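The complex appears here without one of its protein chains, the remainder shown in place.
By letter and in written order, the chains are A and B; residue numbering begins at 1 in each of them.
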Amino acid sequence: MSKDGILTGEFFMMGDVACAEGAISAGCRFFAGYPITPATEIAERMAARMPQVGGTYIQMEDELASMITVLGASWGGVKAMTATSGPGFSLMMENLGLGIMTETPCVLVNVQRGGPSTGLPTLVAQGDMMQARWGSHGSYEIIALVPSSPQELFNLTIRAFNLAEKYRTPVLIMTDAEVGHMTEKVVIPPPEEIEIVSRRRPTVPPDEYLPYEAGDDLVPPMANAGEGYRFHITGLTHDERGYPGMDAETQERLIYRLIEKIRRNRDDIIQLEEHGLEDAEVVVCSYGIAARTALWPVELARKEGIKVGTLRLITVWPFPEERIRRLAREVKAFVVPELNYGQIVLEVERCAAGQAEAILVRHAGGGIHNPRKVLEAIRRAAR
Amino acid sequence: MSDKQVVNLKPDRNPMDELLREDRLPHIWCSGCGIGVALTCFIKALQKSGLDLDKVAVVSGIGCTGRVAGYVKLDSFHTTHGRAIPFATGLKLANPELKVVVFSGDGDLIAIGGNHLIHAARRNVDMTIICVNNFNYGMTGGQAGPTTPAGAITSTSVYGCFEHPFNIPYLAAASGAVYVARWTALHVRRLEKSILEALHKSGFSFVEVISPCPTLYGRWNKQRTGLAQMQYYHDKGVIRHGLDPKEVDIGLHGEIVEGVFVDIEKPTFLDFCSAALAKNAETGGS
Partner (left out) sequence: MKYWRKPLDIEQLEIPRGRIRILKERCKGCSFCVEYCPRHVLEISDEFNAKGYHPPRVKDEEACVNCGLCEMLCPEFAIYLNGREETP
């Protein structure tokens, strides 16, 4: 272990464990959580590792407390994270909203499982994707990253922390029970190869500091508690001073900035993986474990002569609207395999705006797609 | 005014203003409300405490008392309903140098926040809770809450409250708080002293402040002014230090037992953390 706690080396590692190690590599020194299958391993790994790297692990009484404890730790100046699955994700929604409203950097990992309600605790699904976007009340934007392998889960956890600090927002990692529980090779690089971004600090003295005054990048510099800035933070609609402002004008100014700071930076935030799109007539658009399941059907379809390409969404929110719009003019159809009854396919259909079909390959969860069903959908799309 | 001279003169402003956001005064609390009194005692205790005020953080929830965070010139956090205590836990564990004070109301801390209260007390995280109890949910219009006495009239208990109230000191003590006290908004000197003790106490310390709510609870229960409720505290308040907290229930217009009921020593969450870290360092980690 290097002095930053980074376990440089090559490992055969479970996704959940890779996630915890990714967080530590990114500088996370606080974890508050609650046991829930299939995310418990993240908590257990953090319980063992946090004291080793001078961090703190605390198991809270429920997920509501976990989420807001993470916000508190972030305001105490420490990079903080929590991890859960569907039922806990629902509980965290209110305080996720507080994190968005107060612009608190933090990371929330959802290892998705079969739902709704208690559902299938040990089996995979991808049914929380729309909830990731709209789960909390009010108007807001969110960043959600979706890995397809333990290695990518490691990498994206680091990226999630960097995005959270850069844009002063909670960032979601919407992984799933398959990626979380599968064991694969994970390479942890040496510290000098890991890029770490931290929150921008105030450059003015305390009596001139306004906690929510932002420059052109729309992200205000962040002071931590105990540094003498004596700021006031509230979940109420507030002005640049942080004081509650109960009128439409203050609301408009605040909501506009909260949303624009993410929307304006889509190019920086959105990551996609594309193959074979140059001459494609059909695009298989997928994310997470479903993207891996789709690889073999795509290969088979190509052998049959179907011009099919893949578009893997590494960033699901903000949704890559521009890319879908442009592709829709060139292709016949999108095939969207997802482990739910149609969530991201709705976004694809919306952005395709009738110029290309959007065909869902649905699956209620509890297992991965039957590759044959994906192949049939590709064939249907090509006709 | 004869042969006397004036001594001890300071700049002519309220000495508490250095800890208040004067640009937001007068505050929103009603005439005769006791939250301002609790806040006064808190500020005076802070000024006497010798603490580094840059390191004091105030966390509150939602409700009339929750607005306290907005009026203090300290790092302050107005969080979601009932969740001030876990937020404070996160703050304290991330930066143990902070002095974290949770200042919130009875509905916020005991109803929706009840679970967090008992667990934080159990863990003995080092923080001070000031719970202002006005026997109802004031901000939303005077609904019954977990401390509304049985038989009391509120907007959601128009036939008289059907439920037994919590005995807050008993709840806090049973959950493991190391310092538990109750005072009323009338007993200001003792309240200030108690807050000072709670601030200096290591571990989970809890001070309940019984406060008038003239606009709502008081008005509907035959105590129409703040003054009438203060008179009630005067007539029915008794001080019994060290009494077993299970004896301190408050019935409708009943006796209010005040005092410091619990003052014990126990290792805090961070004490355990540091001991484990030290041991881990000793054995060279694993």
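By definition in this document, a contact is a pair of C-beta atoms (placed from the backbone, for glycine too) under 8 Å apart; a residue touches a chain by one contact, two chains touch by 3 or more.
A quick note: this is a predicted structure, and the numbers were derived from the prediction, not measured.
Taking the complete complex into account, the chain left out of view touches B. Touch with the chain that is not drawn comes from one residue among B:37, B:118 or B:196, which is B:37. Interface with the hidden chain, as seen from chain B, comprises residues 1, 3-10, 12, 14-17, 20, 25-27, 29-37, 39-41, 44, 185-186, 188-189, 192, 225-227, 230.
Heads up, the rule we're going with is that only the chains that are shown with their structure count from here on.
If you average the Cα atoms of chain A and of chain B, the two centres end up 38 Å apart.
Every residue of chain B that touches chain A in the complex is listed here, in rising order: 21, 24, 54-55, 57, 59, 69-70, 73-80, 83, 86-95, 97-98, 115-116, 119, 269, 273, 276-277, 280, 285-286.
The residues of chain A lying in touch with chain B in their complex are 1, 29-30, 32, 51-52, 54, 56, 58, 60-62, 64-66, 68-78, 80, 94-95, 98, 224-236, 243-244.
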